[in-house]
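Removed: one protein chain of the complex. Kept in place: all other protein chains.
Here is chain A:
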Amino acid sequence: MTVTVPTAAEQKPAARRTRGRTSINLVVGGVLFGVIVAVAVLSLFALPYEPSDTTGGRLQPPSGEHWAGTDRLGRDLFTQLMIGARLAMLTGLGSVAIAAVVGVVVGLVAATAGRWIDDALSSLLDIAIAFPTLLLAMLVVAWRGASLDSAILAIGLAGSAVIARLTRVTASRVLAQEFVKASRTSGTGTLRLIRLHVLPNVWPTLIVPLALQFGGAVVAEASLSYVGLGSPPPNASWGRMLQEAQSTVLVAPSAAILPGLLLVATIIGVNLLADGLRDVADPAGRSIR
């Protein structure tokens, strides 16, 4: 038996219908996302200019020397965009890692501990899911100060509630399976049961939501930056660059358009990739084959 939400029988026709499209999703998403990852990695080793180099002249349009133009202090925007890519990846990875670890642990505790703890955690999760991310972020900022780390922590915690609930539901379903009873009867303790059977069977259902959260985290960080909760240029996220550029958007439109385009490209890339991963991650697909 599989542990996906719809039964294998329900899923088969849909899977067949989308199989052709899925590979396109994977390819387009992979290319978009891959380019941004490559740029982020490259920014660690080589940048066209020093980030704080102000010799470029103010608010220059894109040119051969400054591919994306300069900001109002004369710093190279292409350099900043590359750093932004790195920060976007860091935001996505960091908050997804927090969401995954916190969410999976809480979800597993709820699924395996007694009823009392389960009920208490479920009510807490209901509240946490309803809690606005922005409000949570402000609380974290009030606690730790405005920084990228604070944003990542807040976004990760906000995302963990959904992951926790998903983990609880899926883990409970796995725990009710006959093979868990069979494993239990051979003396497998709870922790090993989780490691051997529950986690491997829960992962596939988490991959897609986590990939989607990656995109969501980048957008959320951009919104937080836009209201001023991010680190300032030259080490700014794309969201913060957008905020910086808004007052001069009529004079130097490329400073606002380019980070916006990159944001959109990242989100589309990640979502297409998540869509493509759905089939790969689907355990039903594995057992049908």
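Everything that follows uses one rule, which is that a residue touches a chain if its C-beta (ideal position, glycine included) is under 8 Å from a C-beta of that chain, and two chains touch if they have at least 3 such contacts; residues count from 1.
Just so we're on the same page, contacts and distances are computed from a predicted model.
K.L.:
Assuming one chain is omitted from the figure, identify its UniProt name from "Cytochrome bc1 complex cytochrome c subunit", "ABC transporter ATP-binding protein", "Pyruvate dehydrogenase E1 component alpha subunit" or "4Fe-4S ferredoxin-type domain-containing protein".
P.N.:
According to UniProt, the chain not displayed is called "ABC transporter ATP-binding protein".
K.L.:
Looking at the whole complex, which of A:54, A:133, A:147 or A:188 touches the chain that is not displayed?
P.N.:
Only one listed residue reaches the unshown chain, and that is A:188.
K.L.:
Spell out, residue by residue, where the missing chain touches chain A.
P.N.:
Touching the chain left out of view, chain A contributes residues 1-2, 115, 176-179, 181-190, 192, 196-197, 200-201, 283, 286-287.
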